[in-house]
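Heads up: the structure comes next, in structure tokens.
Shown here: the complex without one of its protein chains, the others still in place.
Residue numbering begins at 1 within each chain, and the chains themselves are lettered A, B and C in the order written.
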Amino acid sequence: MDRKNITQRRLRLGMIGGGEGAYIGGIHRFAARLDDHFELVAGAFDVDAARGHAFAARHYIHPTRSYDNYQAIIAGELQREDGVDVVAICTPNFTHFPIAKAFLEAGIDVICEKPLTSTLKDAEALLDIVQRTQRFLGVTYTYSGYPMIQEARARIARGDIGKIRTLQVEYPLEWMATGVELENNQQAAWRVDPAKNGRGGSIGDIGTHAYHLAGYVTGLKVASVAADLATFVEGRALDDNAHVLIRYEGGARGLLWSSQVAIGCSNALRLRVFGDKGSLFWSQEQPNELYYTPLLAAPTVIKRGRDDLSQQTRVRTRTPAGHPEGYIEAFANLYSGFAEIIRAKREQRQPGPVGEFIPTVYDGLKGVAFVEAVVDSHESDPFRWVTPQYT
Amino acid sequence: MDRKNITQRRLRLGMIGGGEGAYIGGIHRFAARLDDHFELVAGAFDVDAARGHAFAARHYIHPTRSYDNYQAIIAGELQREDGVDVVAICTPNFTHFPIAKAFLEAGIDVICEKPLTSTLKDAEALLDIVQRTQRFLGVTYTYSGYPMIQEARARIARGDIGKIRTLQVEYPLEWMATGVELENNQQAAWRVDPAKNGRGGSIGDIGTHAYHLAGYVTGLKVASVAADLATFVEGRALDDNAHVLIRYEGGARGLLWSSQVAIGCSNALRLRVFGDKGSLFWSQEQPNELYYTPLLAAPTVIKRGRDDLSQQTRVRTRTPAGHPEGYIEAFANLYSGFAEIIRAKREQRQPGPVGEFIPTVYDGLKGVAFVEAVVDSHESDPFRWVTPQYT
Amino acid sequence: MDRKNITQRRLRLGMIGGGEGAYIGGIHRFAARLDDHFELVAGAFDVDAARGHAFAARHYIHPTRSYDNYQAIIAGELQREDGVDVVAICTPNFTHFPIAKAFLEAGIDVICEKPLTSTLKDAEALLDIVQRTQRFLGVTYTYSGYPMIQEARARIARGDIGKIRTLQVEYPLEWMATGVELENNQQAAWRVDPAKNGRGGSIGDIGTHAYHLAGYVTGLKVASVAADLATFVEGRALDDNAHVLIRYEGGARGLLWSSQVAIGCSNALRLRVFGDKGSLFWSQEQPNELYYTPLLAAPTVIKRGRDDLSQQTRVRTRTPAGHPEGYIEAFANLYSGFAEIIRAKREQRQPGPVGEFIPTVYDGLKGVAFVEAVVDSHESDPFRWVTPQYT
Partner (left out) sequence: MDRKNITQRRLRLGMIGGGEGAYIGGIHRFAARLDDHFELVAGAFDVDAARGHAFAARHYIHPTRSYDNYQAIIAGELQREDGVDVVAICTPNFTHFPIAKAFLEAGIDVICEKPLTSTLKDAEALLDIVQRTQRFLGVTYTYSGYPMIQEARARIARGDIGKIRTLQVEYPLEWMATGVELENNQQAAWRVDPAKNGRGGSIGDIGTHAYHLAGYVTGLKVASVAADLATFVEGRALDDNAHVLIRYEGGARGLLWSSQVAIGCSNALRLRVFGDKGSLFWSQEQPNELYYTPLLAAPTVIKRGRDDLSQQTRVRTRTPAGHPEGYIEAFANLYSGFAEIIRAKREQRQPGPVGEFIPTVYDGLKGVAFVEAVVDSHESDPFRWVTPQYT
């Protein structure tokens, strides 16, 4: 049961990891602040506790709420009247499971980075814990927070492009095109370590984003995958480039490409979906526009900020067309969705549109199952199509 | 003298206007929150005081600090130990002057929307008050907050494109292409009213942005202008389209176009600058990229987020290349700059790079003088080139 | 009277100038060949006759029809049963007049480069000669040959964008950004020489293209112009950058920019037209697409090659959408139009759609008058709006 009243105040947020030098931690804080639904009041920001406390001080966290580790957050905050409502887990993949488990079991909601866990077993266990504790676990599949992704989803759902035939999704990036993990780059180091990252390299790190986005927008369920993984930078134990054939239930076909070695690609996530009545195209680097082409007609540029977009698109929009929003706003849309769901649960109502279509634990589990299936297919001899365990 | 210690706490922000339905007020709040330098603690959000109080309550403002009007803010906050450090003025142009004057004279710093005032006389008076009170008055020339505008400015300053020959700047938009001011659109209504908006229509509303941006990036001072204004929507007393020839000191030539009736243009502010060694191009709707072409060489796409950009660019950046930032982040860069300057003043030091190149009262005055010169040129018979009073 | 039967054969083409190293001559030949309406059978390709004969031999011209100069073409071809039907004049501006005059008076049709002449007097005289001789004189305003320019013209004519309010047209290029005329560049040398090029520099060379295109597409007649010319490369006697304010009859306003010093711009002719119901945008460097935005609606990308385009667009198209056509095809459309008009005249019928909207002597005269008005305005003291003599 939720012991705290959350009416007429911001949600109290704690953070694990995300301190100095942790890029994604900053993004979580921007996102939590932007719409004013959260205030960051506690945290264990660093494996080096002293460094974490210094970080907390610079961020206006009261010293009594800057903790040495996540266990201490639980111990400390549970005793407070004004203890945290929810925590954000911004640590490397392999630590997501124990941390999320501990908070959920302590009755505290969780926002967790993706991939949800580094093994399928852990992801299954988390699903079980969520179901048992009836807590909320949101997963930051960032790109589903973009307003024009909502618009694509809504348009497909209402039939604008007809029955889906084929889709192409890709997430190439450049920054690991050389062996940066050997050059003291912590972000890269854990990503190439199977013990920390799981069995997938690029396919886990960014392929999961692409896979989630394709399913999110189309509503299609995967039937099977066949994959060709490659490792181009010497010394890596995991793939840094993945080509995946996808068959969806109902007959649609997909092509997924993830790469950490694609020179010239910054964060070039792109999705194209072709139905029998039209097509849609979206690119993360130009996120304010969605290209829609009806059968045999002229392509049109649908701009974020217009009045005639779906309700879910409009509630995720802050500025008019032509004043671009970006990655932080997309991330903030997830946070606002998390807030809405947490409030709705406590107020025993359905979430409003900003809390609809928000990725949760099952989406995280599907992502991990996808990585497993991709690696299984690639490693199979003879080659074979593999069906993910959760779809 | 500044009576309050601002070390180790957020700056306390008040707001005048910017309540329900006021688009720009929301932007100011997003911008103030994003980097966590401010907390909004007080305000008079609406000319309808009851509506303003309801708005305040929804935004976690303590009831005792939701005021009926700006005079009440001054009276109330001056008596508090924790009174506001700075206020943001988000009201229509013609009210900027009395409000800014009152706060400055009460010893409270001011952030003000542009155009700074609706008459040149008022702008001159504000400059005088600022100089007399030695307070800070920041002006939200939003587009100067974009990181790639800093990059353009820095590259021109270091000579990358050589001596500037010609520039083209334009700010066309569509939303006033029909007589929306007659359809209960408050945003449009005061913009077409000379008593509230001043002598310039599109040239005041958005032409000032374009004019400021061109001068900001190039460092050029205007020598004279010749202008052709037009009013296309029937019944308007002010221009809704302006074509301006500009001569800069030193011989460079500029072309400026502002329009409120350009169908298909959302907020299509764009700037091109041509020197004798290269050129730069930037578009507000794709703000993360700056196009740079050296003489006779291939165009290059400079992306925000790269390591080799100027210091002022890098401190105005939150996400890596390929994760787009947008309008809110640009606005937040101004707020962070304002915070840095306010802190630096009290700490009697030079502002750091995030506080450099921040638009203040003199920039506001120049914008108003530009509008006056443009309208004077247009109305002259015979036609003539006019030199703005402040350049 | 036309003594020769042209049924069931190609038109016989002669060429003056356009030999070795003359870029535009090659373009005329590509254009004349592409649609198989012409065969090049005679010419005086070079001021150096020997060089011209060598050139002719390489291009399969019979030696007896490679002439020393244009007078010799007339003398020789008039005596042949199979003499030329039409000649193309590819020489520098100041020679257009005497050559065109001689051929027209000899009863031979003429295709002439633009600007038509280097003085207004010569252009007036040519109009008079054409009217007197009733011969055909086509002017290669190349860009009017592009199919999507026809589409723009047709859409405006049928009211798709409503009453035109404002247009922006520009033609910037880079290759004269330094003093190439001093480096043995013949193409540049005559362009900066008032005796050969006339009073306009960039405004004559490329500004006339932009001016023609704007009028061609919109059907608007100019009322007056006010201009600011500049010369940035030292030593030039003519402008290399021009900014022009245009007022059209009926109240529309235009902005024209031509530049020979715009680093990074190859042949960046672009036209935007805004009406009260929609807008159109076209760029010469991406000529297969026309952007059309209806009021308050999403922009659409109209692609060349689609079935639902205007008749004039379709007859100027050879490949389906997605297989790009370019500059040579646009030029060939003019040649096919010239052929159609020449045939229709002799067959005493109206030209078909490929021969509609083809630039002729009066268009050439208007271009020269525009240059005169622009230079007059720029040189006026006090500054003034000038009405071109022919509009």
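The definition used in the following text is that a residue touches a chain if its C-beta (ideal position, glycine included) is under 8 Å from a C-beta of that chain, and two chains touch if they have at least 3 such contacts.
All figures in this text were calculated on a predicted structure; none of them were measured in a lab.
Within the full complex, the chain left out of the display contacts the shown chains A, B, C.
Checked against the hidden chain, the listed residues C:46, C:325, C:340 or C:363 yield one contact partner: C:325.
Checked against the full complex, the one of A:50, A:195 or A:296 touching the unshown chain is A:296. The chain not shown here is touched by just one of A:178, A:311 or A:350, and that residue is A:178.
Contact between chain C and the unshown chain involves residues 8-10, 23, 26-27, 29-30, 33-34, 36, 59-60, 173, 175, 265-268, 284-288, 303, 305, 318-329.
Hidden from this view is one chain, which touches chain A at 161, 165-166, 168, 170, 172, 174, 177-178, 226, 228, 230, 232, 241, 243, 245, 247, 251, 253-255, 257, 259, 261-265, 274-279, 281, 291, 293-296, 299, 382-385. Taking the complete complex into account, residues 292, 298-303, 306 of chain B touch the chain not shown.
Definition applied: only the chains that are shown with their structure count from here on.
Averaging C-alpha coordinates per chain and comparing to chain C, the farthest chain turns out to be A.
With rounding to the nearest 5, the Cα superposition of chain A on chain B corresponds to a rotation angle of 180 degrees.
Residue numbering shows that chain A and chain C use the same positions for more than half of their mutual interface.
The most central chain, judged by C-alpha centres against the centre of all protein C-alpha atoms, is B.
Distance from the chain B centre to the chain C centre is 44 Å, each centre being the mean of its Cα atoms.
If you average the Cα atoms of chain A and of chain B, the two centres end up 35 Å apart. Under the contact definition stated at the top, the residues of chain C that touch 2 or more other chains are 299.
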